[in-house]
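The other protein chains are all here in position, but one chain of the complex has been omitted.
And then chain A:
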């Protein structure tokens, strides 16, 4: 049985092995920069691979059926100018790119079949989110189990600092020299730290640190609030300025502002956090990452809230206004594009390439370090944009695929050519879990936002697959009612009645909570068991020592 299973596993692995994307590049990066930078690229590859099935899903179930039966354009006079590639507006507005173009009717190109667009649109999006959820939960759970549950949390474990110190994968001379230096300094540092550990901080110093942190938190919250307010007001101001085919400057200004904030603020936040004097560099990194994450998400939340806001919709009913879903989709499109350009131009070209050229003139200047934290946060941000935008712009996943593809190659070349290895050791294993957790969190927030849009918000009156409905979700309800009233699908109606009844819901909640309690009490039991066993080992060791003495 187990042999068969092994063969099966082997076969599936072979299948995947032939499709191992970018393995050569990954190995090259690991050889020169160690497993830290390598983890950034595997993260990128994971997102890239995730977006391919998502694209296939939304393209084949939403876009292709619509392409078979394209509705007439309201503004056929608008021609493609090329500006659209950046603004995502104008000609693009009435294409399969955006929500507004999709029909609320059925598609009957293939005789004898009826394809209901509203239903397909919702179900394909739901399927996409389900796919992402499964992938995320799986990857987060795996890395969590591997790195936290099976591992112990200990700040100063010397064993792994000695016996797991050497990265056997590195191949280049420079990297190995750096690794020698790094291990040597790190060991000396933690030894010194251990000695210092005994003398704890004096109360005066504690007070000072506390004050510092209070000030920086206030400063940080103030800045975040300020950025969010700025985004809100700019958005409001622009709304008055843009007529529907407005000029490019107005259209992209919001995206420019947000991307600029995203570019500059992480540097500032990192400095600020460094100033707070955390005991462990790891804690400093966690706090900095959390702050960056909150800032980026905060600005996105403002945009989402702005477009779904009821006030806006009431002022938005004049003739020139298009549907807000398409507008939001366009805003997200611009954010994706401008964010990509900023990453390439400033973060990669200026900060890494130009700096490399400068080092030739100024010898004291060193090559840039590849900042894993900032780069991973950028990826998470980009993926968040994709999740928010996918409902409003089904083809966004295609753009994301292209973006990831380009980012992979550009970053790889830039890292290999223009960067040096980080002087701080990177605990790849545990930060991977952290990044996965952030990704999952932002996914859940996006999913919650989309649930609000689908279940609570009124869709635009005269565009998109849900025109005329009170809520997008009604499309499904109507379909259910139709099926339920249909004689031929009697059983379906019965099943639906059972599932939608309160008692069914209650019993599910009861079963789930029982399961949670059970699992929880089991885990507490195991923990006690493990503790007892550990004590037993220690006792047996003492016994052994005693017996040896007697001999």
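Keep in mind that, in the parts below, contacts are C-beta pairs under 8 Å (C-beta built on N, C-alpha and C of every residue); 3 or more make two chains touch, one makes a residue touch a chain; residues count from 1.
Going forward, contacts and distances are computed from a predicted model.
Only one chain is not pictured, and the protein name UniProt records for it, out of "Exosome complex component RRP41", "ERF1 methyltransferase catalytic subunit MTQ2", "Proteasome assembly chaperone 2" or "Calcium and integrin-binding protein 1-like", is "Calcium and integrin-binding protein 1-like". Although one chain is not drawn, the whole complex shows that of A:163, A:491 or A:550 it is A:163 that touches it.
Of the candidate positions A:141, A:187 or A:483, contact with the hidden chain is made by A:187. The chain not displayed touches chain A at residues 10, 13-14, 17-18, 23, 26-27, 30-31, 35, 146-148, 150-152, 156-160, 162-173, 175-177, 180-181, 183-185, 187-188, 191, 194-195, 427-430, 537-538, 540-542, 544-545, 548.
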